[in-house]
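Here it is, the structure, as structure tokens.
Missing here is one protein chain; the remaining ones are kept as they sit in the complex.
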Amino acid sequence: MAQEKLLLLKNIRTKGYAADLAAYRAAGGYKALEKVLGKSQGGMTPAQVTEAVKASGLRGRGGAGFPCGLKWTFMPADPKDKPNYLICNGDESEPGTFKDHYLLMNDPHLFLEGMILGCYALSCHHGYIYIRGESMYLIHRVRKAIDELYAEKLLGSNILGSGFDLDLTVHPGAGAYICGEETALLDSLEGKRGQPRFKPPFPAQAGFNGCPTTVNNVETLANVPFIINNGPEAFAKLGTEGNSGTQLVSISGHVQKPGVYEVEMGHNLKSLIEDFGGGVRGGLKLKAIIPGGASSPIMRPESIDIPYDFDSVMKAGSMRGSGALMVFDEDTSIIELANRTIRFFNHESCGQCTPCREGTFWLKNLIRDFVDNAGSEELMQRVDRVAGSILGNTICAFGDAAGAPMQAFGRVFPEEFRKHFLR
Amino acid sequence: MAKVAFNDEAMREVETLFSRYPKKINALLPLLHLAQRENEGWLPPGWDTYLAKLCGTTVNHVRGVVTFYNMFRTVKPGRHHIMVCNCLPCGVTGGGALLEHLEHKLGIHPGNTTEDGLFSLEEAQCLAACDQAPVMMVNEDLRKKVTFDEVDAWIKQTRSSGE
Partner (left out) sequence: MPTFYLDDQPVDFKQGETLLQAADRAGIYIPRYCYHPGLKITAQCRMCLVEITDMGNGRGMPRLQASCATPAAENMRISITSEKALNAQKTVNEFQLVNHPLDCPICDQAGECDLQDISFLYGTGRSEMNYEKRVSGNRDVGTFLMLERNRCIQCSRCERFSRDLVGTHDFAVFNRSHEVSFDTYGDHRIVHRFQGNLADLCPVGAITQRDWRFRKRAWKLKKTPGVCTTCSTGCNITLDSHQNHIYRISPRENLQVNRWWLCDEGRINFRGLNYHPGSSGPGAGPGKKTPRLEEPQLKARGKARDGGWDGVLEALAPLLKEVAAAKGSVAALADTHATNEELFLLKTLLAEGFGSDKLFFPLQKGKAELRAPAGLEDTFLYSLINTDKSPNTAGAQALGLKGLDGPDALKGALGGKVKIMLVLGSPWEDDPIAGDISTLADLVIYLGVGGNAWSKTADVVLPGFTHAEKYGSFVNRNNLVQRIRPAISPPPQARDQVRTLCSLLGALDREANHADGRDVLAALGAAEGPFKGLNWEALGDGGMPLPGKG
């Protein structure tokens, strides 16, 4: 029986862990911060922290899998005219994803330590944590943890006598999936409609209020304390080639034990469902999985005996995305999944780019025909064509996120579409 | 009609919010949340203009923001605003059924409020608790693994107490 590999969930898996500052410290928390900022061990320069993260091979856990250390090097090392910003993306609105909520709710200080280290590495003196507005309970939770840090002088001015000043602010979203896209998130943080910006300029050149900005996912930052404490080699040793470390996987759908599990990068996908998810519930057979949130293409059971990491899942024709594994049993209607998916994407499109705004509207109507058992071969091809026309033609990746899964439903399960033809 | 302005206590929160951002306009989203909290969960007429002045922006900027985000309302919601997650994993593991059940039970479709003003219903897109399906959010309270019996009992109790 496969076991979890615990880096991030170590405290959470400890019985009776209180998740407050005292408990986190008792469990060895804020040692990495001490190592970097404190005088006892000589400290580390921001460049050294960035170098360590780069060497660890940590890739962004938000979905795109961009190397985190490399992203950090795009920022000005010595900000003069404009301040640098680190923004944490805790918007987590992708259907199927709940690992950041889980982590923040149950061990906020692990993330906060990573956030503080990240801010130090980027010479940022005011970091923002963007959390979706629906999750007020989570916002209160993180704000409380931040208050603890201010009280203990781990935030504010001259942290640990290092001369480094830092403020952290939790910013509530207000119900818009698109704000998980980093430039839409920046607009939202600036007090605007959350509409993605075209690039260039990239956020590292002109981000929050036009200042150099890096946006990182919650889980990504939560990995930083481990890397500092144990060295980048210890992190790089875990996982597969080019996909180092552990990962939080959100398993949901028709499994016996849905939840968040931590495994090494490259853990077998099938084992995730069977060993951790407990297999399909009710003794039913597995029909399909969606491996990386609603924006990843659906897969058949026969193609899931693969390592679960960014590169392997991509090779198998889908995406690891944010590690949201959705499992569906044999009674599931693929058309229903397609319908829910396109309704979601149509509802959440920001409406800026023509292909996405009109394409998701059109696709919603097309899928509706199948739901009403009025499909046809022609309509099936049209779904494929319209979805394909959105792909790659929009400002942000939302177009791909909506187009790719909609193409996949018909390509992977054509027989399911045919069941809904007009007879 | 109620006064369109924050009271002194809320105004102190506003000042704190402004102090956390480089520009006043950056605080618009938290300010809108605050305004909704002070106004029973919605933005009565006039608040868009008030907040625009407060942040130094145009009224239509505020209105554009308000109409962009799901959570900002220009129509008064019920005392208990219910959001039921009906997207991918939740939808197929009980969310869809729960929403339908609530529609029958309350006699309203999503987007509407019951006549007594007690309940309003909204179909939500992912509440980030997919492992706890079916889930619904009542105001700020996330309820997990909701059963029909639980819901029925709660509705009954709320109706009889009238609040």
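Every chain is named by a letter (A and B) in the order it is written, and numbering of its residues begins at 1.
Everything below uses one rule, namely that a contact is a pair of C-beta atoms (placed from the backbone, for glycine too) under 8 Å apart; a residue touches a chain by one contact, two chains touch by 3 or more.
Everything quoted here is computed from the prediction, not taken from an experiment.
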Touch assignment to the omitted chain, from A:17, A:202 or A:361, lands on A:361
Of A:82, A:143 or A:382, which one is in contact with the hidden chain? A:382
Hidden-chain contact residue, picked from the options A:25, A:281 or A:347: A:347
The one of A:7, A:395 or A:408 in touch with the missing chain is A:395
Subunit A positions in touch with the non-displayed chain are 176, 193, 198, 200, 346-355, 357-362, 365, 382, 389, 392-395
Tell me where the left-out chain touches subunit B, residue by residue. 56, 58-61, 63-64, 67-68
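In the analysis below, only the chains that are shown with their structure count from here on.
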Can you check how far apart subunit A and subunit B are, centre to centre, with Cα atoms defining each centre and the answer in Å? 25
In the complex, the residues of subunit A that touch subunit B are 83, 92-98, 100-101, 126, 132-137, 167, 169, 171-177, 188-194, 209, 250-254, 258-260, 290, 294, 324, 326, 328, 332, 336-337, 340-341, 343-344, 347-348, 350
Residue positions on subunit B within touch of subunit A in the complex are 20-23, 25-30, 32-33, 55, 57, 61, 64-65, 68-72, 83, 86-93, 124-133, 137, 140-142
